[in-house]
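And then chain A:
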Amino acid sequence: MQTEKEMANDIIRRSGVNPLKCMKCGKCSGTCPAYEDMDYHPHQFVSMVQKGRINELLQSKSIWTCLSCFACIERCPRSVEPAKIIEAVRLELIRRQGCNHLKSDAIPELLDDKLPQQAIVSAFRKYSK
Partner candidate 1 sequence: MPVKTTENGEFKPLIVAFCCNWCSYAGADLAGTSRLSYPADVKIIRVPCSCRVNPLFILRAFQRGADGVIICGCHPGDCHYTTGNYYARRRMTLLFSMLDYLGIERKRTRVEWVSAAEGVRFSEVMNDFAKHITELGENKKLEDLRCKKSLD
Partner candidate 2 sequence: MQEIFGLIKEKAEKLFADGSVNRVLGWKKGETEYDRIPSVFESAEELEEFVYDGFCAANLSKYLIRESREDGKIAVLLKPCDSYSFNQLVKEHRIKRDNIYAIGIDCDGKLDIDKIKAAGVKAIQSIEENGSEVIVHTLYGDKKFNRQDVLLERCLCCKGKDHVSGDEFILAQNRVDTTVKDRFEDVRKLEAMTPDERFEFWRSELSKCIRCNACRNVCPACNCIKCVFDNEDSGVAAKANVDTFEENMFHIIRAFHVAGRCTDCGECSRVCPQHIPLHLLNRKFIKDIDELYGEFKAGADTETKGPLTDYRTGDAEPSLISDRGGSN
Partner candidate 3 sequence: MHRIGVFVCWCGTNIAATVDVKAVAEAARKEPGVVFATDYQYMCSEAGQALIRQAIKDNALTGVVICSCSPRMHEATFRKTVQAAGLNPYMLEIANIREQCSWIHKDIKEGTEKAIILARTAIAKVMLNKPLTAGESAVTKRALVIGGGIAGIQSALDIAEAGYEVDIVEKQPTIGGKMTQIDKTFPTLDCAACILTPKMVDAAQNEKIKIFSYSQVEEVKGFVGSFKAKIRKKARFVDENLCTGCGDCTSKCPSKKNKNEFNLGLDNRPAIYIPFAQAVPKVAVIDAEACIKKKTGKCGLCEKVCSAGAIKYDQQDEIIEREYGAIVVATGFNPIKLDKYDEYAYSQSPDVVTSLELERLMNAAGPTQGTLLRPSDGTHPHTIVFIQCVGSRCDDARGKSYCSKICCMYTAKHAMLIREKYPDTDVHVFYIDVRTPGKNFDEFYRRAVEQYGVDYIKGMVGKVIPHDGKLLVQGSDLISNEQVKIDADMVVLAAAIEPDPTARSVATMLTASIDTNDFFTEAHPKLRPVESPTAGVFLSGVCQGPKDIPETVAQASACAAKVIGLLAKDKLLSNPCVARADESLCSGCSVCQNVCPYGAITYEDREFRIPGPKRSEIRRVAQVNEAVCQGCGACTVACPSGAMDLKGFSTKQIMAEVDAICR
């Protein structure tokens, strides 16, 4: 069984994000459109991964409410890329569960005219490993 610290290192490696670059300005959370639906917010992901508090994040509903819209990545002044860290935590969970939540075969059924292309891409990113 991995320790939390090891998991954190895996997440850092997998996401390519260096949480030490964060200057704790909170712009990611300031810009996040899904903020209200999150228990842990983008800036907290960065600092908690740095501190190795992974178990809490794995329980978090934020990993599912993150829209993968990448606004935080777009606007972070220090190029920390919080969404990638959230994604890496999510992936950690998906891998443990060992299944894809979204199979490509299922897509046509889900499509409707109003669904933006970006949402499909984001959903793929979010729900498959």
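Selection rule: all candidates are chains of the complex that A comes from, given by their letters.
Simple rule for what comes next: a contact is a pair of C-beta atoms (placed from the backbone, for glycine too) under 8 Å apart; a residue touches a chain by one contact, two chains touch by 3 or more; residues count from 1.
It should be emphasised that the depicted structure is a prediction, and the values quoted were computed from it without experimental measurement.
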Okay, in this complex, which of 1, 2 or 3 is up against chain A?
-> 3
Candidate 3 partner, complex, touching residues on chain A are 21, 23-32, 35-36, 41, 43-44, 71, 75-79
